[in-house]
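Everything on this sheet refers to the single structure shown next.
A single protein chain has been omitted from the complex, and every remaining protein chain is retained in its original position.
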Amino acid sequence: MNAMRTLAALCAVLWAAAAFGQSGEPTPPKTLKAAETAIILVDFQANFVHPEGTWYNRFKPVYDKTKMLDRTVELVKAARAKGVWVIHVTEGYSQDYRELDWTNPGAFHRNQILRKAWKVGSKEAAYFDRLQPGPNDRDLFLPPRVQVSGFGGTGLNEILRSKGIRNVAVGGFTTDVCVYATVLSAYDYGYRVYALKEAMTGFYQEMSEEMLKNVYPFWSYVVGNDEWIKMVEPAPQ
Amino acid sequence: MNAMRTLAALCAVLWAAAAFGQSGEPTPPKTLKAAETAIILVDFQANFVHPEGTWYNRFKPVYDKTKMLDRTVELVKAARAKGVWVIHVTEGYSQDYRELDWTNPGAFHRNQILRKAWKVGSKEAAYFDRLQPGPNDRDLFLPPRVQVSGFGGTGLNEILRSKGIRNVAVGGFTTDVCVYATVLSAYDYGYRVYALKEAMTGFYQEMSEEMLKNVYPFWSYVVGNDEWIKMVEPAPQ
Amino acid sequence: MNAMRTLAALCAVLWAAAAFGQSGEPTPPKTLKAAETAIILVDFQANFVHPEGTWYNRFKPVYDKTKMLDRTVELVKAARAKGVWVIHVTEGYSQDYRELDWTNPGAFHRNQILRKAWKVGSKEAAYFDRLQPGPNDRDLFLPPRVQVSGFGGTGLNEILRSKGIRNVAVGGFTTDVCVYATVLSAYDYGYRVYALKEAMTGFYQEMSEEMLKNVYPFWSYVVGNDEWIKMVEPAPQ
Partner (left out) sequence: MNAMRTLAALCAVLWAAAAFGQSGEPTPPKTLKAAETAIILVDFQANFVHPEGTWYNRFKPVYDKTKMLDRTVELVKAARAKGVWVIHVTEGYSQDYRELDWTNPGAFHRNQILRKAWKVGSKEAAYFDRLQPGPNDRDLFLPPRVQVSGFGGTGLNEILRSKGIRNVAVGGFTTDVCVYATVLSAYDYGYRVYALKEAMTGFYQEMSEEMLKNVYPFWSYVVGNDEWIKMVEPAPQ
């Protein structure tokens, strides 16, 4: 009788193993190959990171407390050194916003139009100088986009596929707006996503914390800089 | 002096008019043409709406309090009567989840695999009978999807364009997960989006309230059923 | 007996009318509203249109015979005057082609890499000066793309939707390569497509003629400049 029970248990285990296929169990990978990995930096632009930027003061307490900007710069250097591809996505509009739907009921674009904000080439749209690549870095800068998601209108998805990227780590501005949209669409596009919680900040801080706790884990591994960079196996030289 | 001031004011007005183009000012439309409008109903499936569904009890207090289900059924009937196109999007996976990445660090699909949930044809994935169209309704049912956004993997964006739809109203499950993803991607795809706040509910209620207040208005007009249906101008018969 | 036959015929007609819905019959529109219409100009760049361009001599016999370039310039002016939106899409790569998959078995990108061609900012990628918009034109220039289709990686699809464009007319280079890809994907995205046969030319002339005859009509109305511009109803001023 016991033998029967043991056999039945064994069968159940084997059946489950078969059902779960070669991978045995649905377990996320513990390491990442650098050659299959990119960091997507969302909207590191003067509006957010420069003392004269419109929203700088909103984020300054975070910068002071967590050293988010310094630590992001360090992380990006370490990632480059390991062979991770660094991708910069930015926001930007034409001088007269002709590409936007001025009458859309959503306020996002309308707000920029009314504030005359984020024009391509403007001071407030300038890129964060400390994240600029050196002459030997192969960072990719995508054209400014009008979408929320960093994948919107930039060809990013196609480029990442053609280069064999499966893993994307996402940081930037902001946890509750464009970074979330980028993480969400990355998951929907089939990427393995890493949400760099120390390299992002929220527009609404409390809600951002809730989102990091409740919904980010559905689409990503929410991870600190040090843990993430350790997961990356350097590309062969 | 007064003449000068008047002239200056006039110039300012003209400049603004020129800057804002033909539309004068970025003002959202007050009415919607039914022929250019669709309702997207996200995941009205047994898991959420049937007393035996896994998550039913989580939402029951809302159903009881707001009559969300009854009111959604009414809204959809009214919308059909005005000539709005009703689109049903659902979630669903193959019997062995072969189309999913079992090792993705995001937990969403992994959770369904481990719970053996949302299989196409299963009881829990069955569609809400009270939203089923009658024989003369021209509702569209899209194939079950594996993505978060209702636009993911369904061809919805292409179909809506080919039928001349510019406005989408979104309701369903849940305010903080799939409905939000649908609203966000609809805005990124260039739609005018209406978030039907009374026809949706959150998985995390408090966070959903925060999202409706803080970020939904960026991508949509957050609106009650009665106000929205009044905005719709019936299609010519 | 005759009455019966008449009745049967009538029923058949009514049934067909019902089957075909409100539109009665699947008949393409005879006119286009300018506000819903865009011209997409594909790759009018020095490589093709400038006497020093690599491929200029290949097309010169066509230019001489059909006045394609002159006539395209005229068409675009007429279209602007009617309120049609003019969109310019171009090809272009970074200086070291870092965004391309160098080992792709398809030869298209590889050829450009080996020839060091189409770099952004290079003489050969320069835009055709005679199609440049005047100060009051609201033409849209999209960022250079690496894809074949004019919709690839440019956000064009999203922008066109947000502006309410349903009809696209396509011309440029070449009938059998990028223009065909643009027409094909426009149809797949749900647009009503007009193939401007006099504003395009083929890389392989004979094959292009075959394609215009055999497959273009599946995805588009193949039309001459004069007929097309007559179809466009000017936008209200």
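The letters A, B and C name the chains in turn, as written, and every chain counts its residues from 1.
Definition applied: a contact is a pair of C-beta atoms (placed from the backbone, for glycine too) under 8 Å apart; a residue touches a chain by one contact, two chains touch by 3 or more.
Because the structure is a prediction, the values reported are computed rather than measured.
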| item | value |
| --- | --- |
| Contact residue for the chain not shown (choose from B:Q147, B:N167 or B:S208) | B:Q147 |
| Footprint left on subunit A by the chain that the document does not show | 157-164, 166, 188-191 |
| On subunit B, residues whose C-beta touches the chain left out of the figure | 94, 96, 98-101, 104, 138, 140, 143, 145-147, 152-155, 158-159, 162-164 |
| On subunit C, residues whose C-beta touches the chain left out of the figure | 19-21, 23, 25-29, 96, 98, 101-108, 110-111, 113-114, 147-149, 152, 176-177, 181, 184-185, 187-188, 190, 192-194, 203-204, 206-207, 210-211, 214-215, 217-221 |
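Rule of thumb we're sticking to: only the chains that are shown with their structure count from here on.
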| item | value |
| --- | --- |
| Whole-Å gap between the CA centroids of subunit B and subunit C | 32 |
| Centroid distance [mean C-alpha coordinates] between subunit C and subunit A, Å | 34 |
| Sequence positions of subunit A contacting 2 or more other chains | 96, 98, 101, 104, 147, 152 |
